[in-house]
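Omission of a single protein chain aside, the complex is shown with its protein chains in their original locations.
Think of it as A, B and C in the order they're written, each chain with its own count starting at 1.
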Amino acid sequence: MKLELKGITKRFGSLVANDHIDLVVEPGQVHSLLGENGAGKSTLMNVLYGLYEPTEGQILLDGKPVTFNGPSDAMAAGIGMVHQHFMLVPVFTVAENVALGNESTRLGGALNLQTTRTRIREISDKYGFDVDPDAVVEDLPVGVQQRVEIIKALIRDAEVLILDEPTAVLTPRETDELLAIMRQLTSDGKGVVFISHKLREVKAVSDVITVIRRGKVMGQAEPSASTTELAALMVGRSVSLTLGREAATPGEETFRVENLSVLSGNGQAVVNGLSFGIAKGEILAVAGVQGNGQTELTEAIMGLQDHVTGSIRLDGRELVGMKTSRIIDSGVGFVPEDRSVDGLVGTFSVAENLVLNQYNEPPFARGLSMKPSVVAANADAKITEFDIRTQSAAALAGTLSGGNQQKVVMARELSRPLSLFIASQPTRGVDVGSIEFLHRRIIAERDAGTPVMIVSTELDEVLELGDRIAVLYGGRLMGIVPGGTSRNVLGLMMAGMTAEEALAREAASEENNTEGGAL
Amino acid sequence: MSTATTTAPAPSPAPETVVRSWKTPILLGVLAILGLVFFAFLSPDTEVTFRLTDPEAAITLPNLVFSARAFGWAGAIALVLLAAWSFVLVRSGRRLPLWLPIIFGVVFVSGFLAWSVGSTGNPNVALYGLLAGSVTLAVPLVFGSLSGVLCERSGVVNIAIEGQLLFGAFAAAVAGSLSGNAFIGLLAAAIAGVLVSLVLAVFSIKYIVNQVIVGVVLNVLVSGLTGFLFSTVLSKNAAELNTAPRLPNIRIPFLADIPIIGPILFDQSLIGYLMYFAVAAVYFGLFRTRWGLRTRAVGEHPKAADTLGVNVNRTRFTNVLLAGAVAGIGGSFFTLVSVSSFGQDMTGGQGYIALAALILGRWNPLGAAAAALLFGFATNLQYVLGLLGTPVPSQFLSMLPYVVTIFAVAGVVGRSRGPAASGVPYIKG
Amino acid sequence: MKPAPDAAPGVLERIVTGSGLVSVLAVLMALVVGGVLIALTDEDTTAAAGYLFNRPGDFFAAAWDAAAGAYYSLFQGSIVNVEAESFTRAIYPLTQTLTTATPLICAGLGVALAFRAGLFNIGAQGQIIIGAALAGWVGFTWQLPMALHLLLVIVAGLLGGAIWGGIAGLLKARTGAHEVIVTIMLNYVAIQLVAYLLTTPGFQREGSNNPISPQLNESAMFPKLLGDSFRLHWGFVLAVAATVFVWWLLNRSTVGFELRAVGANPDAARNAGISTTKGYVVVMLIAGALSGLAGVSQVSGTERVLTADVAASFGFDAITVALLGRSTPWGTFAAGLLFGAFRAGGVAMQTNTGTSIDIVLVVQSLIVLFIAAPPLVRSLFRIPPPGAFRTTRKSAEAAGGAA
Partner (left out) sequence: GAAPEEEAEGSSEAAASSDFTGCIVSDAGGWDDRSFNQSTYEGLMAAKDALGIETREVESKDASDYTNNVNSTVDAGCDLTVTVGFLLSDATKDAAEANPDTNFAIVDDNAIELDNVKPIIYDTAQAAFLAGYVAAGTTQTGTVATYGGMNIPTVTIFMEGFADGIEYYNEENGTDVKLLGSDSFVDSFDNRAAGKTLTQNFINEGADIIMPVAGPVGLGTMEAVVEANDGGKDVKAVWVDSDGYETAGIGQEYILTSVMKLMGDAVENIVTESAEGNFSAEPYVGTLENGGVDLAPFHDQEGNVPEEVKTAIEDLKAKIIDGEIKVESKSSPQQ
């Protein structure tokens, strides 16, 4: 089935998210979309999937114009979509999730999940998915959840499959497997629309690349184009993808984690016997695919986890068992991974959010009384310093764009004397220009002599910032390697190999001079 | 592609510590100590008699007669052993089997029953009547909590159960009186419940007003409206407008003669039978049908349902209306079965109790019905103890159902979560 | 470069689209619905309806008389009695409104405060009762000098309410028990507890076994605010002070910052080192204390005695008051005054025109519903939505900028 978009425009109020976009997806092709945050990629796909009604423009299937009044129309027409944020009901089983909206029923409306299970097994066998129809989705790893999403599309006989940033949450290995699946799908004659910020993947899998900037198509690119070319096309200027920076000059090790374990509510060890230290003036980057214990590690340090054993010492003081407020008072700055949920109160003003964890300390408060003027003055200063784009300091934080929300959190945490700085996904959802700025601030903090711990699932960022790189897998430390270690080694570690094994294998493969399959 | 011979990490040693939830053992321990003190040490030295059947019933069973002291000691020891066993299990990091708290609960309730009845002036009680009365008292609660289940499972908080019950009772009385036909009264009650729901749905779904606000206000509105109409219209024309015909009990021959459960299950009013049917139907509907799958999806993750072509707000709308019909029918129990006339605010806060039953029952129709029955039991037990002449002041007996609920919510249910999207309006796009 | 702040909306725009107009219309609509109900159930009107087609004028005249008469009495009973002989009598209704509003405001603040911390406090009723019981007991048993006695009565009331609220907060924090259920159940428990206490000699009048306490000692009473001809007492001043206090607490204090953060986003609060569990306990203690203050104003201001019915329905009305006031302190204050007026005026309406006071509940709840749904009111009266002008202006600017 050939899919054509003609002159698609989508406005949100005065914002033009898509501006006369033309796009053709041929059967048997992987068509990639590239574009910075907020360029309008997801919006375009939502239009295509019937979730948004286009302000202008036309969708053609095999040359015939169609209109979608909702996702069910799009699905009926053979379009399937795997959303940037999974659209799975966590408490349902795989079969229930797949059946939803497409249920087969017996007499009287009773569900017949058996047929769904059978089809899931068929599809699962055909593409090697290995998905249990009766597993509850919230218990599944993200990689498997994503396969469930793909099954949802395939079971509805999708001819065109939209994948919106499907690799953001995958290990390099899982990514490889997904790319293989995409190839298998195209060889079955299906069309695939693939959205990703990871230029390497896009180059590896695409047949056609379309670049979008500020809602407009900037043009097509060859998969053979270099990453710098692609980045320049995306952003509209040449981007230095690497940050020139001084090497670290580590000082005394003031932060030490010893044999740390964290248990989840149902008794599983989600962090298992970690030991490491961070010196003053050093950045330890913690790499790993989401869900391997990074969240729990940072939360354990912050006193936000309940079942913690082992020891966390900062400047000689034991943090385990200390209350979060005391830990913050002892100079730990923390940027949580999900800013809008954990880092900000959306219905508070920007000014209030900028003092969210210092509201009760001088100069912002005296006794029980807060000093609004000081809070406001602080906000004005931070807004300027961090270039936070907001209507005013009194604007609600929830109305800011994602990148600006992140800047609010960073501004708050970086503007007090710190003895340890922890940032999870410090630049998630932030555009290239701001990434550069935030990275510089983090390095400045390091250079001021603060031990820094960065947790990131982006290998680029890990490599960019890490003076040393620790990799977590299944709650365990696979090893700590020096900054600049090759992607292959890191990828192997993220898939569960220890540092020694990974380095050994890397050395072996270099010796044999065989081509590494991994990207 | 990568040759993917991942060396699996060495099998991880069992973590040194296990998460142990001491909540259940502690609760059981406290209850066991209470049991030991009251049922055993403070046990009355009396013979208690539980009559299992009406002496005039077709089939009669012999009375249960035993010593309150012996029974109390046996029960208390069993409680202590069960509590100790739960401590042992938790210490060794094993899961508590589900039967343990259930058995514990049964032993505790029987122990309490024997102790409390034994302590009255006349330790001889009709167990069959105690149970049958509990069910009767629970009928409107069951309907009310089912209404809550239907709403909340689709993502709409229903505080307006009280209003639905009250309006149902009112409509049943008026329509029943005017038509002289109880079935028309029943129908009118369902419609009245739907009307209340309609306001809830329009305001909370269409106009995205906070669902809790709409619910609270609807209760006030219905109370005011029915109170106003009652005092201005109904009480002046009581004969024409407020003398509803009653729905008689329908006795199923033979089955109704089964001791204890017979009268409960097979000698009920139409509304009583409807109650059993409604619990089963809502349970089956929610967990075994297409409608239920969609309803639950909409209540858990409306956006996911939307992307699969389920119309979120329409699903919510229909569920809320259906819930109104269910609660309305429950309300008609007050005026078509219980008594045959409407009285101002006659539902007396039962809608709020139904809300509690819903949460206590963890948003599950069976659980909610069980919680409603527990409440009915506690209430009727309070009446029975009162009539047998207990030394406890009547006001403290009256607190029994409420205190039981607080214990149950704090001790048993705790941090259970409702449907994830309950109370969150769905705005498309 | 920072974006320029939006220009203030024009005066005309504010008048035409403003929420003030919507609120006024909401009240009007509620009054109209109530008026229709009054008219339809009025005996003269129904009589005239019998010959509607012969003389339709009669019907409408009767309907108008019924509704207008009732509302006129409502006004007379709540604001000013224009027919009164003396000035004192004329403004007496207004002072009645303030007196009735006092417990509504205090308890409403308790509900509103909890709401801001994300807790739904249905337990104001029980908190008022326990607060009143403790305050009343101190008031009629102890013999102390004036100021000290009253102070202790107030403290006792605050304490009683705080304990009752605190139980719900503590259970929520420790076990996760749903505060809606716990507070509802505690209401019933409180009623029974006080009913029991009123059967004990310590709480009953000497020589009587009616469940009614002795009158509070004079030293334990709020002085009258405007002299003895009015019932208005210093409890109202305390209600104003409580409003100021809650405003300060929410908007200017560190505690309020914590509570609001916990209410708005408990996860972010935890990450910022704010203890949500402590927050729940603290907010329920304060909310309970505010309701307890409502109990004090009843028992040692308005009613002077403790009965099982001392809380009337103030605890439940307080929920509506808080909701109407959008859980802000001054909004709650204003809503309390409005509801106080309805309650006070409802009495006169009933006495003078025989209209059932239940109509007040209908009107009150309709007001809350309509105010909560501005789009409904707007669409009924075809008022443009807020920002309708602004959007056009903005897009014009955008277009200009693009050009």
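Keep this in mind: a residue touches a chain if its C-beta (ideal position, glycine included) is under 8 Å from a C-beta of that chain, and two chains touch if they have at least 3 such contacts.
Model, not experiment: these values are computed from the prediction.
Engineer: Can you pull out the displayed chains that the omitted chain is in contact with?
Structural biologist: The undisplayed chain, in the complete complex, is in contact with B, C.
Engineer: Of the listed residues B:L130, B:A160 or B:I205, which contacts the missing chain in the full complex?
Structural biologist: Among B:L130, B:A160 or B:I205, only B:L130 touches the chain that is not shown.
Engineer: Any idea which of B:F104, B:Y283, B:F334 or B:W363 touches the chain not displayed?
Structural biologist: B:F334
Engineer: Touching the hidden chain in the complete assembly: which of C:N265, C:T307 or C:T332 does that?
Structural biologist: Of the listed residues, the one touching the omitted chain is C:T307.
Engineer: I need the residue numbers on chain C that touch the omitted chain, in ascending order.
Structural biologist: Touch set of chain C with respect to the missing chain: 47, 50-51, 54-55, 58, 77, 81, 89, 96, 100, 103, 192, 195, 199, 205, 207-212, 215, 231, 298, 302-305, 307, 309-310, 312-314, 343-344, 347-348, 350-352, 354, 356-358.
Engineer: What is the set of chain B residues that contact the non-displayed chain in the whole complex?
Structural biologist: 54, 56, 122, 124-126, 128-130, 132-133, 136-137, 140, 230-231, 235, 238, 243, 246, 249, 333-334, 338-341, 343-346, 348, 379-380, 383-384, 386-390, 394-395, 398
By definition in this document, only the chains that are shown with their structure count from here on.
Engineer: Determine the shape of the graph in which chains are vertices and touching pairs are edges (line, ring, star, complete, other).
Structural biologist: complete
Engineer: I'd like the Å distance between the centres of chain A and chain C, where a centre is the mean of that chain's Cα atoms.
Structural biologist: It comes to 47 Å between the two C-alpha centres.
Engineer: Chain A to chain B: how many Å between their CA centres?
Structural biologist: 44
Engineer: Indicate the whole-number Å distance between the mean C-alpha point of chain B and the mean C-alpha point of chain C.
Structural biologist: 31
Engineer: Pull out every residue in chain A that's touching 2 or more other chains.
Structural biologist: Residues of chain A touching two or more partner chains: there are none.
Engineer: Can you name the residues of chain C that touch chain B in the complex?
Structural biologist: It comes out as residues 37, 41, 120, 122, 171, 174-178, 180-182, 184-186, 188-189, 192-193, 195-196, 199, 316, 319-320, 323, 356, 358-362, 364-366, 368-369, 372-373, 375-376.
Engineer: Would you pull the chain B residues touching chain A in the complex into a rising list?
Structural biologist: 1-4, 6-9, 12, 15-19, 93, 284, 288-294, 296-297, 300-301, 303-311, 420, 429
Engineer: So in the complex, which bits of chain C are touching chain A?
Structural biologist: For chain C paired with chain A, touching residues are 2-3, 5-6, 248, 252-255, 257-258, 260-261, 264-265, 267-275, 391, 394-395, 398.
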